[in-house]
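This is the structure I want to talk about, given as structure tokens.
Only one protein chain is missing from this complex, and each of the others stays in its spot.
When the chains are written out, they are named A and B in that same order, and each has its own residue count from 1.
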Amino acid sequence: MDKEKLQEIIDKYDTESGKLLGILEDIQRTEGYLPKDSLIYVSKHLNVPLSKLYSLATFYSFFNLQPVGKHIITVCMGTACHVKGAPHILETIEELLGISPGETTSNGKFMLTTSDKQFTVNTARCFGACSMAPVIRVDGKIYGYNTPKKVAEILKKYGWRGK
Amino acid sequence: MKIKTLQDLENVRKAGIKKLFPDKPRIAVGLATCGIAAGGQDVYEALETALKKKGVNAFLTKTGCFGICNEEPLVNIAMPGKPLVILHKVQKEDAESIAEKVAKGKLPEEKALCKIEEWDHITSEKPFFYGKGYENIPLWNEIPYFKPQKKVVLRDAGIINPEDIEEYIAVGGYSAVYKALTKMTPDEVVEEVKKSGLRGRGGAGFPTGLKWEFTKKEKSDVKYVICNADEGDPGAYMNRNEMESDPHMVIEGMIIGAYAIGASEGFIYVRAEYPLAIERLKLAIKQAKEYGLLGEHIFGTEFSFDIRIATGAGAFVCGEETALIASIEGKPGRPRPRPPFPAQKGLWEKPTNINNVETWCNIAPIIKKGGEWFSRIGIERNTGTKVFSLVGKVNKVGLVEVPLGTTINEIVCHIGGCGIKSKEIKAVQTGGPSGGCIPRNLFDTPIDYDHLKEVGSIMGSGGLVVMDEDTCMVDTAKYFLSFTVDESCGKCVPCREGLKRMYDILEKITDGRGTEEDLGILDELAHTIKATSLCGLGQTAPNPVITTIKYFKDEYMEHIKNKVCPARVCRALIDYFIVPDKCKGCTICAKNCPVGAIDGGPGLIHIIDQSKCIACGTCMDVCPFDAVVKLSGEKIDTPDKPIPVKKGR
Partner (left out) sequence: MKKTVRIKINGKTYEAEEGESILSVCNRENIDIPNLCFNEALAPYGACRLCMVEVVNGPGKKGMTTSCTLEAVEGLEVVTDTEQIVKYRNVLFELYLAQAPNSEEIKEMAAKYGVTKTRFAKKAKPLDPLGNKCVLCGQCVRVCDEIMGTAAINYIGRGFHTKINTPYLEKNDACMGCGACAEVCPTGAIQMEDIYDKRIMKSWSGTEVKLKKCKSCGRYFAPEPIAEFAYAKLDPEIKEELKDLCPDCRRKLLSRKEILISQGEVSKNED
């Protein structure tokens, strides 16, 4: 991430409250993840040990440390979604995109990216759109009342060309 | 303009009234997150185009969520002097015909869900009267979903435009701030809240007035108030809707609280998963500053107060007060032991008062109408209303606001209209991962802090997830544990290690490897974790397991003894079969099976090779003839090898 933009983000925060997380969130929103050199830059400019930033980045599930695909698909794993079949929806998406669950990242976060870097699949603990369960979110847009069939149609909208 | 006097407020109110009751039709589209997801934004845009195209003189605007989520998108239309009519399941294709009818002064009655002739915004001087008419459309509180409801918190939701401060002021908004700041001392404000009996809506139900008093008593140059909007319970979304549909009511409550306590700065800690709520809160704060309702010398008094937004970054534990504070301070959200309580040492070691979103939402009505008025709603020791998100396996889903003390049955069966597709409802889960599953035979339990505790659950933030015969209670317990294992901060041993061990045992049971001894170990772990964990997360995390073992022990025993999952959910215990009489030999299932476990061919009866099958259920999803069945502990007769489908079927 370029230094000017980074500095701009840092300068936006004029008080300590909410600052560190705010900066990290802004970086992630811009880049899709937290690049290592950005964390090092923030560490130096705010005089915060790198270990503290890394600790924050791995504690909060909002952050990714790896680059993500072009489209991010988030499957809601809330209670309402769970009882209405969210695990099956997740499985369907994995199967359609040809990615296997395999290993989650070492800090226990679930995140998978297709080999062509078009899609990243992750999960969330609840979007609060429970009335439309099961719910998924693609690039910020929420889709409700999902079925395995419907999911395939949604993926097509984002350039998925079938198995 | 800056509002300094009552006259200023009155002038803005009049301007707002003109928007709510324009001299032309007012069309408002429900645009909270759920409304948008259901297609509300498209409807809004289509209406905009259609009205323009047809040259219709109408006022198109947006509103929040009226709470009946499976009828969305909702659009409400008010013709001057006529009832406000709520249209449901409106699609963008309907825009043209709506515009046409409105142009002729008519309503698309076939789309009408209900009408409102009179509406009490609680904070306004008197209820608003829209008008009478439309005999064929039922009154809103005549339809079963709304009949038992009482809207205090959701007083403006789905009626006013949440992005317009003038409309909020039009319905009496900020008049409670005026009253508190100019006519009441901080002590009197605290007294009024105490009198109301309001208890914290975040879950534990601590008396709000008492909490305020603790922080008020502390001597400090700086004090803070915080709104906990880190709504983390999966299956609960009332706070999101309150912020999206009526953000100013949160701000108004916080201003009053800050005045009572003596705080000069406030924070709203919102989870990053709620971008629209954050956007609307930011806008509301900006507007409140422009109108002088936040900032220096509010209403020309000595009192100054400002609010900032801090965003959470995905950690359920940050709903815990000390973890939330750590998070705002830029640290990982690991709770610390209490005492000292935040009231003594909170944010940056300063006295801090934290209340949940919905608690703040109740403040303006309490100040405006009096604690006495509030205390008459609900039942003794559990006053006021509570907003619940009724979701899961129930016919009508949405946000339901009822007086505390309403029974589960009333909510699930009368408001929710019971199970989907005549499935038998088995339980309702309240309180999220800290709560419990309450079985059907206890549905006459009144929902309030004390009764829920008696049956082993808690109020939590108000999520009500309905479960039916297709929900496995062992799987549900495992689901909640997987949640808390992931969301535990990892600081203390019982929560970090103990919950994982409980999860492992539950997994063993759902895999069909469980023993009766495991139930004993689960129980021992559950009670150790409850008694020894550092914070509320660990102290309550075993509740879903404890309550399911207590009320659904037979289901556990089926898994353990007979290796059967009665709800047919636990994958290791279920088998899929193709019913020979129903199979038409279309080959779709075989083509879609990810592991090649289905043998067959065109015109042949297909057979699942049980040794290869991974029970993913894909065949069942894709079969056009419903020929695939899912069984646990049973099997059906199938041919040894694919044989031709009988002709003539």
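Just a few scattered comments:
FYI, a residue touches a chain if its C-beta (ideal position, glycine included) is under 8 Å from a C-beta of that chain, and two chains touch if they have at least 3 such contacts.
What you see is a predicted model, and the numbers here were worked out from it, not measured in a lab.
Just so you know, the chain we are not showing touches A, B across the whole complex. Touching the chain that is not shown, out of B:V357, B:L464, B:C489 or B:V645: B:C489 (per the contact rule at the top). Among B:I309, B:L534, B:I549 or B:V645, only B:L534 touches the chain that is left out of the view.
Screening B:E45, B:E349, B:D504 or B:D554 for touch with the missing chain picks out B:D504. Only one of the listed residues, A:L53, A:I93 or A:L112, touches the absent chain: A:L53.
Within the complete assembly, B:R336 is the residue of B:R336, B:K423, B:K453 or B:K550 that touches the hidden chain.
Residue-wise, the contact with the chain that is not shown comes from B:E524, picked out of B:E524, B:D581 or B:D609. With the whole complex as reference, residues 315, 332, 336-337, 339, 485-494, 496-501, 504, 521, 524-525, 527-528, 531-534 of chain B touch the missing chain. Remark: the residues of chain A touching the chain excluded from display are 36, 39, 49-55, 58-59, 106-108.
Following the convention adopted for this analysis, only the chains that are shown with their structure count from here on.
A separation of 22 Å divides the Cα centre of chain A from that of chain B.
If you check the complex, the residues on chain B that touch chain A are 33-34, 36-38, 69-70, 72, 231-237, 239-241, 267, 272-275, 308-316, 327-333, 347-348, 389, 391-393, 397-398, 429, 432, 463, 465, 467, 471, 476, 479-480, 483, 486-487, 489, 594, 616-618, 621-622.
Contacts from chain A toward chain B in the complex involve residues 15-22, 24-25, 52, 55-56, 59-63, 77-84, 88, 91-92, 95, 108, 124-133, 135, 140-144, 147-149.
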